[in-house]
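Of the protein chains in this complex, one is absent; all others appear in place.
Which chain is which? They are A, B and C, in the order written, and residues in each are numbered from 1.
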Amino acid sequence: MAWSEITLDPIEPEAVLARVGAAEDGAAVLFLGVVRNENEGRRVSGMEYEGYVAMARQQLAAIAREAAERAGSPRVAAVHRLGELKVGEVSVAVAVSTPHRAEAFDAARYAIEEIKTRLPVWKREHYLEGAPEWLGGRTPVVAGGAE
Amino acid sequence: MAWSEITLDPIEPEAVLARVGAAEDGAAVLFLGVVRNENEGRRVSGMEYEGYVAMARQQLAAIAREAAERAGSPRVAAVHRLGELKVGEVSVAVAVSTPHRAEAFDAARYAIEEIKTRLPVWKREHYLEGAPEWLGGRTPVVAGGAE
Amino acid sequence: MNVLFFASHRELAGAGDTVVALPERSTVNALLAALRERGGGLARLPEQVAVAVNRQYADGETVLADGDEVALIPPVAGG
Partner (left out) sequence: MNVLFFASHRELAGAGDTVVALPERSTVNALLAALRERGGGLARLPEQVAVAVNRQYADGETVLADGDEVALIPPVAGG
């Protein structure tokens, strides 16, 4: 079964990796998203993640299931952290293991792209100088405003 | 500087991952190749890796450098293990970190494909039943036999 | 019906949620219009808003029922 979690705790990459792997698997791919110290030319001191937790749990579980279907392997793990993160801390981790490597790369990439596109999570960047700002992101499904 | 190593010791994924990462990186990809328990319908008990060590060191260093160039990041680590490995043991690990994720995925994939294509390493599969066999692989550059 | 706000929308609304009374069988678009009519920060909601009904993305024509959990979803930025 694909595994997923929305958490407030630090993400341990080796624990995520440990959730995948099986005797028939010859390949594992781990992706980590990390808070970085710069964005569009501004120096970043940290990132604040907010989520619609109940929905994010469902969406992340669905993304992990879809990635598992693509991979042809149920060995998919995905975790997203919320709260205040410092530069260098892991905000998201995806691990996939499969018999052959192409499927593991493909499914890991699929999962992170979907996470960026539809997981109801938002981030507010904190800067060394100036007020924090919500980052613009992608609008998943649009409800028309003007009727 | 890209880092690479040919080793006889067990590979620790978290140690390979720890060789990459920087404050400006928002993404890290780790690929692991693992000995699996089955190949082309035969049950495998283990894998024996032999290498032309002096040349493999040079080739792996070159592959890591090329991957770093593609990634636009020197934060690339690649290690290949030789010797007798059991099912589930890691034979090869590649880690890449970059500011944005596309480059990390691309460079990790590049490195493992090049490793499979040109690293002078061979493997002999041991089976639950029957004699061990050298696996057919890819011929890097062909010298004509018939003149 | 209860409507949830997050991130930049929460700041516009000045609250994490609000209660909206709508005629039966109103659509998501009607809900958005009702929210905008309240004025204040909500009048500045973007023209295009994503909405989730019962934790699933829903389009503007989706018909709402009493007891639905409705959430306005700002452009997502996970990862």
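Everything that follows uses one rule, which is that a residue touches a chain if its C-beta (ideal position, glycine included) is under 8 Å from a C-beta of that chain, and two chains touch if they have at least 3 such contacts.
Computed from a prediction, not measured in an experiment: that's the story for all the values here.
Shown chains touched by the undisplayed chain in the intact complex: B.
Of the listed residues B:Arg70, B:Arg101 or B:Lys123, the one in contact with the hidden chain in the full complex is B:Lys123. In the complete complex, the residue from B:Glu50, B:Glu69, B:Glu89 or B:Asp106 that touches the missing chain is B:Glu50. Within the entire complex, the positions of chain B that touch the omitted partner chain are 33, 49-52, 54-55, 58, 80, 91-92, 112, 115-124, 134-147.
Criterion: only the chains that are shown with their structure count from here on.
Between the Cα centres of chain A and chain C there is a gap of 25 Å.
Centre-to-centre separation between chain B and chain C, using Cα means, comes to 50 Å. Shown for chain A are the residues in touch with two or more other chains, namely 33, 112. Multi-chain contact residues of chain C (touching two or more other chains) are absent.
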